[in-house]
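Working notes, structure below.
Take a look at chain A:
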Amino acid sequence: MIAATFALLLSLPLLVWVAAMFDRIGAGRGRVVMAPLQNGAALLLRPNTETEAPDQLNRLLAPGWYLALALVGLSVVPFAPGVVASDIATGLVLWGACEALTVVVVFLHGWSPNSPLPLIGAYRYVAIGLPAMLLSMFVLIGAALPAQSLSVAEVVEAQRDLWNVVRQPLGLPLFMALGLAITLRGPFDFAEGAELAGGASAEESGPALAAWRFARAAMLVAFSAMAATAFLGGYLGPVLPGPAWLLLKTLAVMAAAVAAGRFFARMPPARMLTFLWVVLLPLSFANLALVGVEALP
Partner candidate 1 sequence: MSWLSTLAHDAEIAVFAAVGQHGLGLTETLGRQRGVRLVSSPRHARVLLVAGEVESAQARALERLHAQIPPPRGTVWWQAPRLFERGETVIGDDPGEAIRRAAGADDPEQRPDVPPHPWRGMGPHGQGGHGMMGGNPYGRPMAMTADDIRDGLTLDAYSARFGPFLPALPPGLVLDLTMQGDVIVSAAAASPPYPQGPEGDAPTLCAARMLRLMGIGPRAAHARGALMALPKGSGMRRRLAAWLRGETVTESPAPPPNALPGREWAEAVLWLASFPPSRLRAVCPEEAA
Partner candidate 2 sequence: MTLATVLIVAAALIGIGLYGALSQQSFVMLMMGLELMLNGAILGVMGFWAFALGGAPEGQLLAIIVMAVMAVEMAVGFALVVAVYRKRQADMTESLTTMRH
């Protein structure tokens, strides 16, 4: 358990770096390998920004909470049979709690500078983040059904015969929507979209911005690992050792998330809200019904 925690803490910065590389490839920019590090270093050397009457404490802590949620979310993912950083019997619920708290953290991030564009970003994000979270709950419960348990390790073990992505084809795409929402990406980036000129992060500079971006990439890593575990069989696979399989699947989901973020257009929030409740939510009901009928003894 301690070993798993160290492995997690060591691999996270590297995976964050890889996520940044994927982002550069997605944006079609050169110098893929070094530029993320260099730009990050340049940000660290710039000053922070103070606004007119900010909520200092929340402004300071928001990136930290975001990173904390990513870490806690990642810590329920088993790397190999019995190797997991936090071995909790209700890992899926803990992951859900991390999703819910992400909405709170992004709201605080946009609220605390006391500036209009971040404020609008924060409120729009809440409108979309809450129902998006609902989707992920339904699909994760779908993943828990055949496992008969809320433990993430059991969910992996239940996929020994057949991965959930085959058994519940709707699950992964719907979970991907949540992933885009909690990592503030593409069609679900209502907090920091271009129409708000950076939105919730528009007033951040220097190390505060670097910390926020780091946490956001860490959340992408955590989401990808969770998606790989719940739907792609986690550490299961032939020949290679378990952690290697998990890593490969995580990278695959990460690439897919980056690509999806750049492919789908962002709707105005009101339209997106209706779409979520009226199209995606019934789809997740359908997914659950499908899984339920399939899992009947």
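On how the list was made: all candidates are chains of the complex that A comes from, given by their letters.
Just so it is clear, a contact is a pair of C-beta atoms (placed from the backbone, for glycine too) under 8 Å apart; a residue touches a chain by one contact, two chains touch by 3 or more; residues count from 1.
Keep in mind it's a predicted model, so treat the numbers as computed, not measured.
Peer 1: By the touch definition at the top, chain A has one partner among 1 or 2 in this complex. Which number?
Peer 2: Only one candidate touches chain A in this complex, namely 1.
Peer 1: What part of chain A is in contact with candidate 1 in the complex they form?
Peer 2: Per the stated touch rule, the residues are 27-28, 30, 34-35, 37-39, 41-42, 44-49, 52-53, 116, 120, 123-124, 186-187, 189, 193-198, 201-206, 209, 261-271.
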